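The complex appears here without one of its protein chains, the remainder shown in place.
For reference, chains read A, B, C, D and E in written order, and residue numbers begin at 1 within each chain.
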Amino acid sequence: MATLLELSIGYALVCAMAAMLLCAIRLLIGPSAHDRVLALDTLWMCGMLLALVLGIRFGTQIYFEVAMLIVLVGFVSTIAIAKFLMRGEIIE
Amino acid sequence: MELVLSLAIGIVFASGIWLVLRPRSFQVLCGLMLMSYAVNLFIFAMGRLWIDAPPLTPAGTLPNPAILADPLPQALVLTAIVIGFATTALYLVVMIGSRGLTGTDHVDGQEPDL
Amino acid sequence: MKRWLPHPVVSLLLCGLWLLLNQTFYPGHVLLGALLGIAAPILTRHLNPLGYPRMRAPVVALRLLGFASVEVVRSCFNVSRVILFADYANLKSEFIRVPLTMRDEYGLAALSCLINMTPGTVWTEIQPDTHELVLHVFDLHDAAWWVDTIQTRYEQPLIEIFEKKGPHGDPA
Amino acid sequence: MSLHWTQHLILVPVILPLLAGAALVPLTQGWHRLKFWLSYASILGLVANALALIHMTDGGAWQDGMGIYLAANWSAPFGIALLADRLSSIMLLLTALLGLASLHFSKQRWGRIGVHFHALFQFLLMGINGAFLTHDLFNLFVFFEVMLAASYGLVLHGYNAERIRASMQYIAINLAAALLFLLGLALIYATTGTLNMADVAGRVPLLAGDDLALFKIGATMMALTFLTKSAMWPLGFWLPTTYAAASPPVAAMLVLMTKVGAYVVLRLWLLIFSDDAGAAAGFGQDALLYGGMATIVFGAAGMLSTDTAGRMAGYAAIISSGTLLAVIGYGQPNLVTAGIYYLIGSTLAVAAFLLLIELIDRIRTPRSAMLALTMEAYAVEDAPVEPVGRGVPAVMAFLSLAFAACALMIAGLPPLPGFIAKFGMFHAVLHPQVVATAANGVMTGPTTIPTAGWVLIALIVLSGLIAVISMMRFGVRTFWASGVLVPPKLHRTEVMPIIFLLGLAIGMTIQANALFGYLARASDAIHRPATYIGRVLSEPTLPGPASSPAPTINLTPEAP
Amino acid sequence: MNGIEHLPDWAALVVSLLLIVGASIVLIGALGLLRLRTFYQRIHGPAITVTIGAGSLLLASMLYFTVAQSRPVVHEVIITLFILLTAPVVSMMIMRAAVYRDLRARRPDAGATAGDVYSIVDEE
Partner (left out) sequence: MTSLPLILLVLLPFAGAIISACLPNTSRNRPAAAAGVFTLAALIIAISKFDELGAGQVVLERYEWLPLFGLDFIVRMDGLAWLFSIMVLGIGLLVILYARYYMSKQDPVARFYAYMLAFMGSMMGVVLSGNLIQLVVFWELTSLTSFLLIGYWQDSNDARRGARMAFTVTTAGGLCLLTGVLILGHIVGSYELDAVLAAGDQIRAHSLYLPALILVALGALTKSAQFPFHFWLPHAMAAPTPVSAYLHSATMVKAGVFLLIRLWPALGGTPEWTWLIGGAGVITLLLGSFFAIFQNDMKGLLAYSTISHLGLITVLLGIGSPLSVVAAIFHVMNHAIFKASLFMAVGIIDHETGTRDMRVLRGLRRAMPVTAALAIVASASMAGVPLLNGFLSKEMFFAETAHVGGTEDWKMSYAAVAMGIFSVAYSLRFISVFFGQLAKDLPQEPHEPVRWMRFPVECLVVLCIAVGVMPERVVGDILAVASSSVLGAAMPAYDLAIWHGFNLALGMSGAALVLGALLYWVLLRRHDLRERTRVPVLHRLKGAQAYESTMLALSLGATWIIRLTGTRRLQPQLLVLMSFMIVVPLLLVDPWFSLPPVNLLNIEPLFAVLWLIGAACAAGAAYKAKYHRLAALSMVGGTGIVTAITFVWLSAPDLALTQLMVETVTTVLILLGLRWLPPRLVPKVLKLTKAPPSTWFRRSRDSLIAVGGGLGIAAASYAVLMRSPPPSIGEFFVLRALTEGGGSNVVNVLLVDFRGFDTLGEVTVLSAVALTVYALLRRFRPATESIAIPVQQASDVDPTKDQAPAAQARHGYLMIPAVYLRLLLPVMGVMAAYFFMRGHNLPGGGFVAGLIFATALIVQYMVAGTDWVESHLRLRPHRWISWGLFCACFTGIGAWFLGYPFLTSHTAHLDLPVLGELHAPSAFMFDLGVFLVVVGSTMLTLVALAHQSLRSHRLAADATRVTIPPAKEIL
């Protein structure tokens, strides 16, 4: 079972990384600004999940903190860009 | 791992250099940011790469330096990140100030004579 | 009591958050958590003019949560299926309007949370003049079904939870 | 057992301005008088402290004339060590005195326009002082950044298009250079495993092969930063523009900042690449020498090519930087002595000149300057009327005298310290002194002067000549311009600092011998890296507050 | 890989299952982000990532650490809480920004006009 767990952890890592890669491609090709924002946000999210899975893989809690922080503040830059797209300035 | 990180540092740094050599202030700003990423990673790499060995020495255990990452480069990078953040902020503000006063976003504050 | 502990539930939650974060029940941490839990809402009260909501119908809330969870999982697999197998050319992604009667901000926020957490639907905005919710549906088959589901399955319970007995909290 | 209180004096140059700055931050403009006096008190404190440090280092209070302060009570290679020796003490004094003059100058006008001038000024002092004192490479970086960050703000002070253009350049260059600093630092850490300068110097002789190559690359990167700061050609094009744009008190401080780069090069190179450094000995000295020479040429050409006083001052600073770098690269202790004397003198001179420019600009209306220029260019003959001398109001007399003094000092003409410094350098080149080191042992007799020495002398002489020609051209256009000159209103607070700086310069001439003696001791000390390594690394810490026996580890590298 | 060997089989199985499901969903979500035609379709891709994808992985993590450390480790709840608090805002903001941007830019093909809610006004 431990092998299965290891394999599935590996699979999860690959998936998360692949997801990040796909997000990155979207980030690069755009085409519109909001596409990029969305991609960036998803990239953060995938990064968070990656950290989480890495945490399981190495069995330490340290990664959790990072994941938590990503969730907590990662959205700030996204909504900032979104607001910028919407209003042209983020603090009115 | 080592090779990948080295190449990565190289590519990010190269992008940074390219941008820093561009004429528009925003490009230079991005370039400086990228370069500082690369430099931070570079300093970090100087402590060699360690996986699953954060420099934490919980109470009750005798720390073994041989199996923990070198904390010093990390501390240096931390300071460097903060200073990089500060200078980015500064450059940004100067950049918009310059755009406002000089009417151009060229780094020299005036369009080059063509 | 009211003066020093204006938002007991919030304080309790924050204290819980603190203990959860520290994964401990040491007395010192409990004390610290309690202090933070009390201080944080007081210090931020000026920035939160709505105050904090009062939960009024916990049973309804639980039921709603259960229904929503099922819905989330179902939609999730729907969306996955569409992404993987559907012919994108026939995909009918459209905006629809849903007239809302609920006015309470927390209710609406909870609604938006439910809708957005359900894959396949994204809350766009509430149109200010008509107070209609604009919703984007990923794979729209029947607009009326959506309107009906949202109004009855989601909005009604939320009205019960947040709006039933007059205004809540004390707008600062 | 506790620390003798005098030890804390080493820290004061860093901590005093920081506290003053912290106190100044929340004060609003309405309190500008309080702000000024607070700032002023801090600088007076710094002056007194620097004098005390000089007394301590030179008076034999500290062994080998160096006081070591282990911040946070960690022994040397681990914690951050601050080191006050004769050289750093005199630099601290120079900083404090220059700061005093600049601040005094700013009382009338610059300290009041815009906000936070005083706080940033204090931070700048902190950064400069820290850079002079620290004996840790990364800490040096931090203090460089403190200095730069404050200087960015100060250069921008009194915000106009010209200043912002200049500071864009200044900031971008320095940010890029700071990154190189970090790269170099990282490589040095990677190869030596330490950051303390003395410790690095101690480990360099043991380096070999790839490590040595990487170490040298690191050193090169760091040097590029310092040389950018000290405006070596072709890294210093930012300098004249920045000097010309910055407000005078700030520009005066910038002069000193330029010297910080040279100071660090001097200190580091003598420590790390000394003759004891084995395979790395003397690394890059030639580059410094030739780079310095090229810088002199560039600066001289610049002085000749420009008409604006600010740029002229900038190029003068470049010449002095170049001279200094060449002197360091030449690698001869008594030359370094004269070089430091020159550094002090030229800093005072250029700083005084920069302060003076503002006052001069008040008499030099653009129209009259233009007229003088045309008359000169077309050699307009005078109408044959009886020439009549003109009375010179006291203000003008002061300005022209001060200008002449600056010009003489910058050009290195007698009788002011510029000449003595230059003479000292020539004398040193012509009287080569071979240090008796462990490596080569015996003193050799009078040797022949290398060509580089002659070239250096020639360049210094020629640059002086060119400096005097261009300064004279400017002076004639300004003070002897035709047409009615309206003597400007000068405020006493603006005049005093200039008199003060020039007075210091004259004092340097009068006390030349004493000063030279002091500097010779300073230079002698920095030419003995082994002493530094020994002293810094063996400085004991106080037994810890909760003194628990710590595991001892052996960190001395083994010889390969 | 500390602790994996000591995990009871049932836990290992459940954790594996959760990991596989969650990771697959995450990948599918990202795939959706990449492959779908319009922005308004693409925005639904990540939605599954943050709900089921993240949820499964968090559950896996929680279960894993609880069993591995033989004590309730539930602080992943915090992450869930934060996701609940932030994810809706993000999608709301991006969505609304996108709609009005497309309307302003008069791009009928972008999909903002699908349905009869928004229309592009032909003036100015």
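Worth pointing out:
By our rule, a contact is a pair of C-beta atoms (placed from the backbone, for glycine too) under 8 Å apart; a residue touches a chain by one contact, two chains touch by 3 or more.
Keep in mind that what you see is a predicted model, and the values were worked out from it rather than measured.
Every shown chain touched by the omitted chain in the complete complex is listed here: A, B, C, D, E.
When you scan D:309, D:340, D:468 or D:536 for touch with the missing chain, the hit is D:468.
Set against the missing chain, the residues D:57, D:95, D:169 or D:347 yield one that touches it, D:169. Residues of chain A that touch the chain left out of the display are 13-14, 17-18, 20-21, 24, 27-28, 30, 33, 36-37, 39-40, 43-44, 47, 50-51, 54, 62-63, 65-66, 68-70, 72-74, 76-77, 79-81, 83-92. Remark: the residues of chain E touching the chain excluded from display are 82, 85-86, 88-89, 92-93, 96, 100-101, 103-104, 121, 124.
The working rule: only the chains that are shown with their structure count from here on.
Inter-chain spacing, taken between the CA centroids of chain B and chain E, is 30 Å. Contact with two or more other chains is made by no residue of chain D.
For chain A, the set of residues that touch two or more other chains comprises 58. Arrangement of the chains shown, judged by which pairs touch: a linear chain-to-chain path with two open ends. Going by the touch rule set out above, the chain pairs that meet are A-B, A-E, B-D, C-E. Interface residues of chain C, counted against chain E in their complex, comprise 17, 20-21, 23, 72-73, 76, 79-80, 83-84, 88, 91-97, 112-113, 115-120, 122-125, 134, 136, 138, 140, 143. Contact residues on chain B toward chain D in their complex (touch as defined above): 20, 25, 28, 32, 35-36, 39-40, 42-43, 45-46, 72-73, 76, 79-80, 83, 86-87, 90-91, 94-95, 97-98, 101-102, 107-110.
Within the complex formed with chain C, the chain E residues making contact are 25, 28-29, 31-32, 35-38, 40-41, 43-45, 47-48, 50-52, 73-75, 77-78, 81, 84, 87-88, 91-92, 95-96, 99, 111-112, 114-118.
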